[in-house]
Structures are given as structure tokens and as C-alpha cells.
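Remarks on the structure that follows.
Only one protein chain is missing; all other protein chains are in place.
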């Protein structure tokens, strides 16, 4: 298992888990979703090929009401 | 002849001239017109029966642009 | 006895009581005092000669803080 | 002779002329005066020992009314 | 974008527009006509003046054609006597007992004379007129005019034609708070935000002339005023947010990501 | 009463409405949806926050359904670094390179930090973003933001959510006078007349959130703001009358009758 | 720092101070006494009330001791009848024919009733009083009061005790421009800058009570007001700079050094 942080919470994911997998686990649709890995954006085109590594900090974000 | 004042100007009118005659002389249509004789209103209903007397002051008034 | 009103309160005074007597009864000094009898001012010069009559309404007034 | 600029005006000065000499030439008293040589301040303590070199730009400044 | 606005009721007449337009100052009858249309107004003021044989066309014909109601004024009167006589002549001329009562005290400021105004209002109310009284922004005077039977009180924002807007919004708000008859802000409006502010203060309508007729483009300004009166009226109804001394985030901090990462050691 | 308004152009996008609506503070998605419709806006801001599994529905779905464009903001960022990262994430999430850049310096006033703002704007412009910069009302700062390539400058009227309106109209007018990019009044609007005033000062658009979303009746206030922005814009175009110190009669004295008669002897 | 100020003349009395102090609201006679001294005033208002056997000391003794003149008011009167009777009683009590005439129309705003005020002023002038009339900021009413013989007109800045300052500086300036008798700004002053502004507008004096007596430190505020009235009066006399839309450098560019040097190639 690989220990990562997702939106500030610790989470264990299987080896080989990609960003795409992570997103799918938290959100049915990926419309309007962005992901940061260790504070840097992961382009949607690289979600499938970017693995989660031990200690990675992920932020999975989407739209909220805002002024 | 009877000497009267109409809208500040002296005017001589024939004997027996009524307010209705005076108005007709100055204005093709009487729509929107009011008449004062010696500072008092002459109701439209009395125009035909109100004669002009020597020295009368007439004001023949109508709408103008105003705020 | 004569029943009068002083500053809104009923008061019985002896026969022959004058405005001067009334004021003296309520106030050690007459400096800055004015008297109304039945809503009209009684000049200071007439205090000694103005008797209190049955039913009279007196206002004995002086300075108060005011803007 | 050495060609310099003083307050934007060309000026020829004798060889060996110092900043102190320059100031004295333009101003009876040095109270309230500052000098820049090629845009950098020349401290008062170095006026006597700082020579004017060919092409130097001097600014000799003092107080003026200002908000 | 047309909004169904609750109608304005003055005396027993309902008006679909809360804008009353004065006709003074329009550069031509054609521009006036187009401005009246653009403004959406249903009530328009006119003055009573000596007939002018040279006059090309008539403001009354324009208003008749557009089907808007006429509100005669007593502009230029300095005394109750003149104003009452003018009102009676206007009633005769325009067959309406409505009058915008205006009794001024000064030819530089055109400010109302409160004493003559009260006298005139008393006589006209007694005489059966529906009196819309042009008045100062004095709340006590406004109440007196209401108490003696005026159908509407029309306090000024600032002097006629000055375009200064509403010099004392506090007094206008006081007048609105106490009035049981409609309050019409009359005079001083210079631009759209002034008209919107009047409505936000709770006025029931706005009367303006120069702001439209003397604008560089009267028709566009008439349009602007139509929007402005609707805007202010809707805002009043909608209930504005309070003024706060500090900020109040419109975007919540809840769920804010950490994009700085751990502090470096 | 719909007015064909000249469209607003920011960068290469034309917008039919000059009102930009923020979504923060709306009591429900349903009210938000109705307010967006009532406002007539074509551009709506959203924030970027951690996904919330409990969230009932999504603001994005609402905006998608209404067909309005999304303008992501960087609300809550205190440094250029955070703001730039947030903007890049927003680009990824919403497939737009437009961003409302917000870098604040204080959590009580939410006022922009001019130094961090400039740094962030430089990086985002370099990175190909279309930057709409939320800024103070400082004309020099606004010009600097324009010079470094921002697509619009968005000076505040007063602090976010304060409802104080435009505290310094003079500065806003200075910004407008010198700007070659659109100027959007952003923050501080409390009610309709504030929005109208912004447009009269020459702003190209108004961005507001709390004034609508936190009004007692957000839908009515959205409607009011739609009218207010149109009113102010039309008034600016129409050319208002000048402010005068004295009155200027809207009713001419020409032809005024003599209703007092001759002086009694 | 004492300035020899041109004296104020009301009726036939010269006053060395342009501040008139009201005594209402002072927390104690001792503080009142110290505030009167600190203010430098030479004219102080008092009300007329029923004698109170419990009263500890007397405001009149304080004023006698300080040698300042007494100006009785008619506070609390709603009708001309009451006000005239009160003035006559005050004349008897204080041996002065000066009176601050106050006839109010409303107990929440304490605003003057213009109609009753005019009636009372007419009677008191006829009766030989020196009438200083507390009035609204209506220029026409102020002129009427002057015309019927009032010795001074005293327009309000805002309601008594409200501390809102001068709600309509324009009207105060109009009153000053036309008045031949002294104009005293009366009511509404909240702090020093309000009093200074009144004098800058051209008022001849300022009358205030609550601003001093209800301040946290009445003596310090009395001192502040003394300075403020002097400041505003001197500024009026000195002739202020005009307001400009753009800057006007106080430091000239003439003789500015070149500290950047030649442009690098």
C-alpha cells in the first residue's frame, strides 16, 4: 500500500494507483475537477499516467460558490 | 368699439363680442384653452354668454412645456 | 383658604396670599424666577399686589439646563 | 582644461579642480549644499580630495521650497 | 427584461410607471415625444402660458397622441393667489382637477415658499383639486401638507434644474417614513443613480424634467431613467444588505486547498 | 423595455450583459439559478474548493444548464504563489484560461495586496491567462496591471461584502480616464444606485455577489441590478446635465400670464 | 495661540466668542462650569422649567459667577402660543429680551414647525424681543424670518442631539449668501470638524450643546470646539484654495537634478 494525503486527509492506496483512479474514487464525474500533486497541477491529460507515490499530497478540487 | 387687453396687449373689439368670439379670433381650436377675465377664470360653459366690457383684461392661455 | 394649583399640584393658601408670598414659600431667592397665573405672565413689579384667587393656576419657573 | 557638466551645463575647469573648488565657484557658503558626481553622492568629507575628471556630471544641489 | 411593477396609486388613479416626466426644456416636440415614449411614463407635466400664434405644433397634441395623462403645474407663481388662479385656469383648459402645486419664493433657487404653499394648498384642496405639492425636504412641512389633504407630497432633492441630486437623503427618508400619501421626489435629479437612490429611500415615484430634456441625448436618458426608477424600486423591495464596517467574504474559506505545502525545514 | 446595449468586450469575448455575478453567499442553488436568470448575466464567478461528497448538487451544473460562462477566482489566496497555483488548477478544472485574480492582504478587510498582486499578474499573463485583476482603487496600480497585460482591471468600490458602495468615486473616474482595457467595478456594491453610479463613472461593467445573494430577496435584487447597470450605462452614454449651483427653470417664464391684476391705488 | 478675532455682533451686543453653548445634557454643574470656561463662550442658553426644590445648586448661579450672558430658549413648545408665553416668562425671569425661539413640530426629530415658527416670531418681534430663531435649513424660511425682524437666523445642521453634522451644506451656504443678519448654525454638530465646516460655509457663529455636554470628556470637547470655531472662521477669512480635479505640485520641477544619468546604449 502507498500512503498519501488527499485533501488534507491520510489515505492508503494500492500500488499502481494513478491520479485518474484517485479522482474516480472520490467523484463520479470528472467534469469540473482539477488535481494538484505536491502543490503542482496535474494536467488532465496526464491523470492516467501519473502514479501516486509514497507521501504524495493530493488536492482534488472543484467549483464552489464564490464571489 | 370696446377697448380691452388680451394677453397684455391692447385690442379693440366690436360691441357684443363674447369670450367665445375672442378665443376664436386668436386660436383655431379651443382644445386646451382657458380664459381669465380680470384675473378670474371664465368657465368654458360661460364663454358664449360673457361679453367683453370696456377695460377688461383677458388672459387666453394654453399648454406650454413645463417641468 | 383658597385652593389653587402650583406647578400642576393642588395647594391651599391663606386668604390674601399674593404671588410674592407664593414665590417666597417655594424658593428662598426670587432671582431668576418667573410666574405665570392662568398661563399669563405676572410681571415681577405686580407680585406684591396680585392676590391668588380660587382656582388660579400658577406656574413658578426658573432656569434649567437647556440647549 | 577638464570638460565637465555642472547642473546640466557644460563647464571647463582647471586641472586639479576638486569638488570643493567647484562648489566654492558656484556658491559662497556650503551650508545646505550636496553634490552628486555621476549620479552618486560625494560626501562632504571627500570634497577636498575628489578631483573633477573629464566628462564628469556634477549636480550641485540645495534646499528649495517643496511640499 | 420588462418587470411587472406594482402600480403607483395617487388619489384614485393607478399608474403603471413610477416616473413622472416634465416637458420643460425639450429641444423639440419630436425629441420630447420620443423621450416620453422611451421613459414609459404615464403622467406628464405641462405649464399654462399665453397662446403663441407662432408656436409650431402643440405639446398637448403630442401628449394626446401618446395617451399619457396631463399634470398641469403652477410654475412661476410666487403667491398663493396666483397659484390658485393658475390651477383653476388649468382645470378649465385641461379638464383635470389634478395640479402640481408650485409656489416659489426666489427666482435664483426656485425653492418653495412654505407659507404661501400651505395657503395655496388649503384653498385648492377646499376647491376640490387633487393637489400634488412640490415642497422642500422639510418633514414637518410635508406632514402639514398631507394633513390638509394633499394627494401626494413632492419634496425636492435639490433646486430645479440644478442636477445636484438629493442633497439631504436623511430628510427624504424621514418624509417617507411618516407619509401615508405617495411621496414623489421632484426636482434636482441629474442622472440615473439619483433617481435610483430616490426610490431606494422609499419614494413612490420620481418626477424629473431637465435631467432628460436637457441631456445631450434626451431619448437615451429617458430610457436610462426608466431603468433607474425600476432598479431603485426593486432594490427597495428586495431588501438590501446592511452596510458593514469590515469585509464579509462572498467566497467561503471552507474547503480551501493547501497550495503552499509543508513548511521547509 | 429591453434595451439593445452595445456589447462589452473583454479580451476576445463579447458579452451581452455588463453585469458579472458572483455566486458566493447564495442561500441555495435554486435561488442562485433564479437570480442568475433574473440578472441577465453571461459571466459568473466560482471558486475552487476541495470536493465535498456531501454537497447537494453543484454550482457548475447550474451554470452549465444556464449556458453562462464561468470565471474562476483565486479567492482566499494571500500570496502570488498560491494564486498562480489556484489559477492553473482552475484552468484545468473549468477549461478556461480566464481568471479573476484575487490576492488579498488581510482577512478582515480582504483588501488586495498590491505587491503580491503584481507578481501574480505577471506570472499569469506570461503563462497565457486572460487575467481580470481585482485591485484597489489606486490608479497607478491599475495602470501597472494594464501595462503588464491584464485583460481587465477590477477596482473595488469598498471591501468585499461591506455594501458601502463606492468610497472614492474620484479614483474610479481616474482609472476609467486612463484605462485602455475594460474597467469592472468589483466589490462593495450594496444596492442598485451603487451599480448605476459605477457605470455613470464610466466603468464598463459591474461585478457583484453579496449585494444579490445576501439580499432579502435575491431574485428581485438581481432584477434590480440588471436595470441599474443598464440605467447607469445609458446615462453615461446619454450625457448628463451639468451640476449647477443655482436653479435652472425647466418651465420658461415666457408667456407667463398676469394673474394679479393692476396694483390697487 | 489666542487669536484676536473680529467680534460677532448680534442686535446691539458684541460677543468676543463665536461659540454659543447650550447647557442641556451636562452631567453635573461642575463639569458644565469647566466646559463653559474651556469653550470661551460669552453666551449660554438655558431653558425655563418649574422650580425643583431638590435641585442641587442652580445653572443660573454658575452663569452669573462666570459672567456669561444668558440666552433663554423656548424648548419643548409646539405652538406659537406656548412659545410666546414662554419667552415672556423668560424675559421676566432673566431680565433679558433675548430669546432663542424654538417651536418644534415633532417629538422624534424636534424639527422646527415653519408655520408656527413664523407666527411666534412675528409676535415676539412686535413685543420688542430680540429673537434668535432656531429654524430649518430652508433659505426661503430663513429670509422670511429675517424680513420680519429676527436678530439672527439659526438654521440646523441636522436634528438636535443627533451628531450628524451638517446634512445639507448647500442650503446653509445659500442662507449665508442672502442673509443680512448673523447666521448661527444651531443643532446637529457632533464633533470639531462639523463646527469648523459651519464657519467655513460662512456662518457667523455656532450654537451647540450635546456635542460638548454629552462627550466623554466635556471639558476637552469644549476646548476642541473653541479651536474649531476659530479654525473655521480664520479659514473662511483666509480664502481657501480652490478644489482641483488634478494635482497641483507643491514642489516645483524647476531645478530638478538629473539623477538617472545618461541612458545606457
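Here the chain labels run A, B, C, D, E, F and G in written order, and each chain numbers its own residues starting at 1.
The criterion applied here is as follows: a contact is a pair of C-beta atoms (placed from the backbone, for glycine too) under 8 Å apart; a residue touches a chain by one contact, two chains touch by 3 or more.
Computed from a predicted model, the values in this text were never measured in an experiment.
Asks: Decide which residue listed in F:106, F:126 or F:254 touches the omitted chain of the complex.
Replies: Residue touching the absent chain, from the options given: F:106.
Asks: Check the options F:45, F:58, F:81 or F:136 and report the residue that touches the missing chain.
Replies: Answering carefully, the residue with contact to the hidden chain is F:136.
Asks: Which of these touches the unseen chain: G:92, G:122, G:137 or G:200?
Replies: Among G:92, G:122, G:137 or G:200, only G:200 touches the chain that is not shown.
Asks: Hey, which chain C residues sit against the chain that's not shown?
Replies: Listed in rising order, the touching residues are 7-8, 36, 38-39, 57, 59, 61, 64-67.
Asks: Take the complete complex as the reference. Which residues in chain G touch the chain that isn't displayed?
Replies: 1-3, 22, 24-25, 40, 47-50, 52, 73, 75-77, 79, 81-82, 85-86, 89, 108-111, 159-164, 190-197, 200, 209-211, 213-218, 220-221, 223-228, 230-235, 237-257, 259-260
Asks: Suppose we count only contacts with the excluded chain; which residues of chain D make the list?
Replies: 7-8, 26-27, 31-36, 39-44, 59-67
Criterion: only the chains that are shown with their structure count from here on.
Asks: Considering only chains that satisfy the touch condition with chain D, which of them also satisfy it with chain G?
Replies: none
Asks: Note down the smallest number of touching-chain steps it takes to go from chain B to chain E.
Replies: Contact-graph shortest path, chain B to chain E, evaluates to 1.
Asks: Can you work out the whole-Å distance between the CA centroids of chain A and chain B?
Replies: Computed value for the inter-centroid distance: 92 Å.
Asks: How far is the middle of chain A from the middle of chain D, if each middle is the mean of its Cα atoms, in Å?
Replies: Whole-Å distance between the two chain centres: 67.
Asks: Using mean CA coordinates as chain centres, what's the gap between chain A and chain E in Å?
Replies: Taking the mean C-alpha position of each chain, the two centres sit 60 Å apart.
Asks: If I count partner chains per residue in chain E, which residues reach a count of at least 2?
Replies: Residue numbers touching two or more other chains: 22, 24-25, 47-50, 52, 73, 75, 85, 89, 109, 111, 160-161, 164, 209-210, 213, 249-252, 254-255, 257, 259-260.
Asks: Identify all positions of chain A at which a residue touches two or more other chains, and write them in rising order.
Replies: Counting only residues that touch two or more other chains, chain A contributes 7-8, 36, 39, 59, 61, 64-67.
Asks: Give every touching pair of chains, nothing left out.
Replies: Taking the chains two at a time, the touching pairs are A-E, A-F, B-E, B-F, C-G, D-G, E-F, E-G.
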